[in-house]
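Here the complex is missing a single protein chain, while all its other protein chains stay put.
For clarity, chains are labelled A and B in written order, and residue numbers in each chain start from 1.
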Amino acid sequence: MEKTWLLPPALIVTGFVGILPIFALLNYSLQTPFELENKFVGLDNFSKLFKDYRFTDAVIRTIIFAATSLAIQIPLGLGLAYLLRGASKLNAFISSLLILPPLFPPVTIGMMWLLLTRSNGPFGLIFNSILTSLTGEAYNIYGNAVHSFATIILMDVWHWTGLTYLIFLAALSSMDETYLLSARTEGATRWQIFKYAEFPQILYPLLFIILIRLIDSLKIFDEVFILTGGGPGLSTEFVTQYIRTMSIEQWIFGYSSAMSLVYLFIIIIFCWLLIIGLTKGRGILE
Amino acid sequence: MTSGANVDRRTTLKIISGTVAGLVVGGVTGWFARPAEVGAETVTRTVAETVTRTVTVTGVQTTPQFPPGLGPEDRPFLDQAYKFIDFIGGDTVLTRSQLEEEIIHYVRASKPYRGQTLKVMYEAVPGAVWEEKNLTPWFENITGIRLSFESMSNFETIQKSLEDARLKAGIFDVIGTDQDMNGFYIYQKSAVNISDLLRRKPELTPPHFDVQDFFLRASYSDSAGNLYALHAYNAFAGTVYRKDLFEDPKNKEEFKKRYGYELKTPMEYYSEAMRTGKVEDDWTTEKARDVAEFFTQPDKGIYGYITGIRPGDWLGWYIADGLDDCFQLSDPAPEGKYPLDVTHIDGVSTPWAINVKDEVIGGASVKNGGRLDSEGGQAMYKWWLEDSLKFAPKKAFEIGVVEAHDAFKFDGNYATMWPFYFHWATGLAAADSAVNGKFEFAPYPVYAPYYHPRKPRGYIDPSGWVLSAYSPRQEASFLFASFMVSKAVELKKNFEVGLPVRWSTIQDKRFKELDREWGGMITVVEMAQKNFFGTDNAIGVVYPSILPLARDKATEAIGRGLTGPEIAKYVAEAIDDFLKTTGWMGRKVGPL
Partner (left out) sequence: MTFIAKTLKIILLSFVVFMFFIPLYFTFAVSLSSKARINEGVIIPDFYLGNWLEIFGGFGYWRNGIINSLIVSTAAMGVSLLVSLPAAFVFTRYRFLADKHLFFWLLTNRMAPPVVFSIPYLMIWRGLNLWDTHYGLVLAYMVFLIPLTIWILAGFLSSIPKEIDEAAYIDGYSTFTLFRKITLPLLKPAIGVAMFFAWLFSWTEMFFASVLTSSVAKTLPAQLLTALGKVGWGIEYGPAAAAGFVSVIPGLILLYWIRKYLLRGFVIGRL
């Protein structure tokens, strides 16, 4: 095989920026650098991690957030793709509005929502009137953990539905109609058509979008930090924010390195299981 | 060749060897091709500009003599220097000849360092912003030293100056931050000892440097009097209030009826107490509470108080910046001295009422010798995170402390706010302010049970320029920093920003004329001056780590709906836990 030199450049670069830091982190996680004295503590940092309620809470919170947000934005994207796939000016207009938020920098989205959800901002006013008429409570992201968490999820759905929509739209428009036709002539119901004729064809895009969105949700930082800064108490503090506080702010660096490695490991395992599960063991290269 | 249906050993081998070869080649070329050292001496200004303009026509010398130490090659810089002197004009406390002396000094002293580039980072306080906008182009032209700026927020400055100190990397040459970090810098030896630098290189000292003129020298020095930063702008803090509301006779009548004592302005209470020496006459936290309650009429849209408790860094620094001084949690300054004169209060000191007897770090909670969860500390948290919210509008939950300052200015319907930073005076006096002409300043209220006349009672947040000890360009950095805070520019700067750092400025007649417009800010500073205090040097050593911790714990506590006293205990315990686990508790950090 000639042209095998095509691959090494990518490996070299990624190796440099991807492996070197891991070694650095491993190195730090076994010591207490940048603190009063740097001593070797072995696996102490790791064992502390598992007893740390703030960490385990943050992990659970992040997972709940990711699961809920995905559970909303993916079906929503699919539904919208079905609804809007005809060619019409109205559809095109709505599509263009939908597709915009994924193009915004997350920090801009955080800032937009910060201003929007104040009590004198449009969303603040509207949510407040909805909530007070339904439950009698005022809308208060900084005082009420549920409001805060719900707003974050809403913001994330708002942010990314456009992307899921786009992917499904492309998938739908490239679908092979023959299966559909044969299913229809055989008298299948709409649901059966979907389940047996259409769904298998959107499986790969579905996997793609679930994987991407899951990874990004587990990594979320910018918007949440700007909007709630961790929320009332710690109710919207996700793992990335906690790592940041420990590493860049408090410089308890050995501990935060251990945390980084453990969290990275968690994410990788998650994704690996997902890939294996959804591709029935064939792996992602297929 | 096959199109690859089997695992091919030879392919694998080729890929591996290709990768290894690539790494080696890439590494070697990368080493040689790496970008030039940031800030290497690149001559950015060819000094060999033609000097032909000095050619005389009739033998009459049309250009001024070169000052000592300078020659024809310095002509462009001298020209700029004279232009700058004209720019300053009369807006200075120096005489014309003193001004010339001072500026020419910079032309001379910068000669060896021309062409260097300094990386400067600063917290975007109005004084620094003014300096960057107005002074730095002049500085670059007068000295030939180039500047590269990063302007940032408070939490970022702490974060990045921590990076500089921890990594010992010399990321920045000059750091503009506030004195909270001073103890930290001295302990870590990451800031240049300026007094020492000037002893070694006396030619750098400006003729009118006048260190004694600085208002709060102590906050930037160690116990031996060595200077570790150049004091650039003072954020004094105290009480701001709506004078018109307090002086309204109807309000006075109402108040007397309801509370049984006279309604006077906070400044009047304070002056009275200074006369009689009795704290009951003073502007106390009791009275502040009564006043806030009295003025709160939500249906009329008026509130007695405004604050901001959205999750953010202010939940850490608002206590440090003054609430703990209002509630008199520290020990008094030693006999014969006042808080303004000392860098360290032996015993319990602020911020966070940590015990630092003999410069040994103790704890914040009462059982470890501190006072954060004492009666006073509990009263403090009770006021801020419980009671005051009854007297503030709902938007206090959504805004931070800084936005609360904005709100005081724009909404115009709050009776008091404390702590409040005095440098907002220029903003409050501006045309777009709703309280223009109606506001006045007073010192902090005090918690009567803990009051002592030699305790800190005014917070001063002096910000300044620190020179990084890891920078190879310390001399140029000193020239830059000293230029920014020079006596030459102080007055002009403070006409606009109101953050005077020098006595000569505060006592200047022209500056005092602004006092009325600025709500009596200068009067307060002159009256309460002895009681202004910043961050204790010993506590400063752990300040950067405690700040995010205090913030997070306060946020958590608010989220859990704890009462004030519970919050006090919660935060105090958390701080002590931290100090214990990191090994700081019991450690002697002085002498600093």
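Observations on the structure shown:
Here is the rule we use: a residue touches a chain if its C-beta (ideal position, glycine included) is under 8 Å from a C-beta of that chain, and two chains touch if they have at least 3 such contacts.
Remember, predicted model here, so these are calculated numbers, not experimental data.
Although one chain is not drawn, the whole complex shows that of B:66, B:82, B:149 or B:259 it is B:149 that touches it. Residue-wise, the contact with the chain that is not shown comes from A:226, picked out of A:131, A:150, A:180 or A:226.
Panel shows subunit A; residues 1-4, 6-7, 9-11, 13-14, 17-18, 20-21, 24-25, 80, 83, 90, 94, 97-101, 103-108, 111-116, 118, 120-123, 158, 166-167, 169-171, 173-174, 176, 201, 204-205, 208, 215, 218-219, 221-222, 226, 239-240, 243-244, 247-248, 253, 257, 260-261, 263-264, 267-268, 271-272, 283-286 of it touch the chain omitted from the view.
Residue positions on subunit B in contact with the hidden chain: 1, 3-9, 11-12, 15, 34-38, 119-121, 123-126, 129, 132-133, 148-156, 160, 163, 167, 169, 171-172, 313, 400, 402-403, 405-407, 410-411, 427, 432, in rising order.
Keep in mind that, in the parts below, only the chains that are shown with their structure count from here on.
One inter-chain figure worth recording: subunit A and subunit B are separated by 39 Å, centre to centre, where each centre is the mean of the chain's CA atoms.
By the touch criterion given at the top, residues 1, 4, 8, 10-11, 14-15, 18-19, 21-23, 26, 155, 159, 162-163, 166, 309-312, 394-395, 397-398, 544-545, 548-549, 552, 555-560, 582-584, 587 of subunit B touch subunit A in their complex. Those residues of subunit A that touch subunit B in the complex are listed here as 1-2, 4-5, 7-9, 11-12, 15, 34-37, 118-120, 138, 140-143, 145, 228-235, 245, 248-252.
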